[in-house]
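With one protein chain removed, the remaining protein chains of the complex are shown where they sit.
Then we have chain A:
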Amino acid sequence: MKFAHLIAASILVGTLAMPAASFAADKPVVGLVMKSLANEFFKNMLEGAKAHEAKRGDYTLKAVGMQSETDVETQINAIESFITQKVDAIVVAPSDSRALVPPIKRAVDAGITVVNFDVALDDKAKEEAGLKLAFVGPDNREGAKMAGDALAKKLGAGAKVVIIEGNPGADNAAQRKLGFMDSVAAGKLDLLDSRTAHWETEEANTVFSNMLTAHPDIQGVMAANDSMVLGVVKAIEAAGKTGKIEVVGFDNIPAVQPLLKEKKLLATVDQFGQLMAANAIDKALGVVAGGKPLEGWVKTDIKLVTSDDVK
């Protein structure tokens, strides 16, 4: 009973708010569905989008974030409320590449332009739902290969390396691992072990210390994100092996800048997260303004960052 009231109330609020929104000089409204804003990467991305809104000035941005990385429910609710509010475009970074397909299909059916960025929706799930949707985002596999290749070039063929993986089941973690594996194959590296540290600094420190005990001859580490690099570098320092083990990471977060400068981190990959949402919004507004619908995979920039890039 209570729930029904709540739903009724929220619908009422939605419809009341709607005329006010469309009143604002007919600027198109873009609904942005983000992942966890507790994650620095997405927080920066949101700030980039807000700066973009102020700069362009020809659209209104409504952003929704989640409590945690796996809070799928909040994203589904956000998309449904955007449909009710009849926004012009929805730009979404899905927390789950399958669960988000049905609500996105409803949005598309309601005539809303939807752009999928950051993490691609599952192709099979899209096909089953009869949904055709382009993906705007970086090639994580290619990025990881760039970092892995830098490591292979530095160490040479036959070098003994390990991989520290992201969350098992996460698409970007899987793609980055594949990219590292591509480098292992291309550079003829000797992969000793590959384990997850769930994207976390402390866990990466523990897991890598233990790997180093099992394989004291490790020469290189490929970590799937820079938070884990922080833990790996501390483990190398604690083992007194600074300079003897090369590390590459991913994301180019501020906290690894000193490590790049001191050459404790060989390279990391910047996927320009701050611009990612803004780029996707540009693409969505292009379609809203009558442009050609997007197709396939619209790849965004990635760049290898080394100590040369740090002043």
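As a convention for this text, a contact is a pair of C-beta atoms (placed from the backbone, for glycine too) under 8 Å apart; a residue touches a chain by one contact, two chains touch by 3 or more; residues count from 1.
Operating definition for what follows: contacts and distances are computed from a predicted model.
In the listed set "Ribose transport system permease protein", "Nitrous oxide reductase family maturation protein NosD", "Sulfurtransferase TusA family protein" or "CheR-type MCP methyltransferase", the entry agreeing with the UniProt name of the missing subunit chain is "Ribose transport system permease protein".
Between the chain not shown and the residues A:Gly48, A:Pro138 or A:Gly231, the one that touches is A:Gly231. Within the full complex, the residue among A:Leu178, A:Ala239, A:Val288 or A:Leu304 touching the omitted chain is A:Ala239.
Shown as candidates are A:Ala185, A:Ala214 or A:Ala289; the residue that touches the absent chain is A:Ala214. Seen across the whole complex, the unshown chain contacts chain A at 37-40, 43, 168, 193, 195-196, 200-202, 205-207, 209-211, 213-214, 216, 227, 230-231, 234, 237-239, 253-255, 258.
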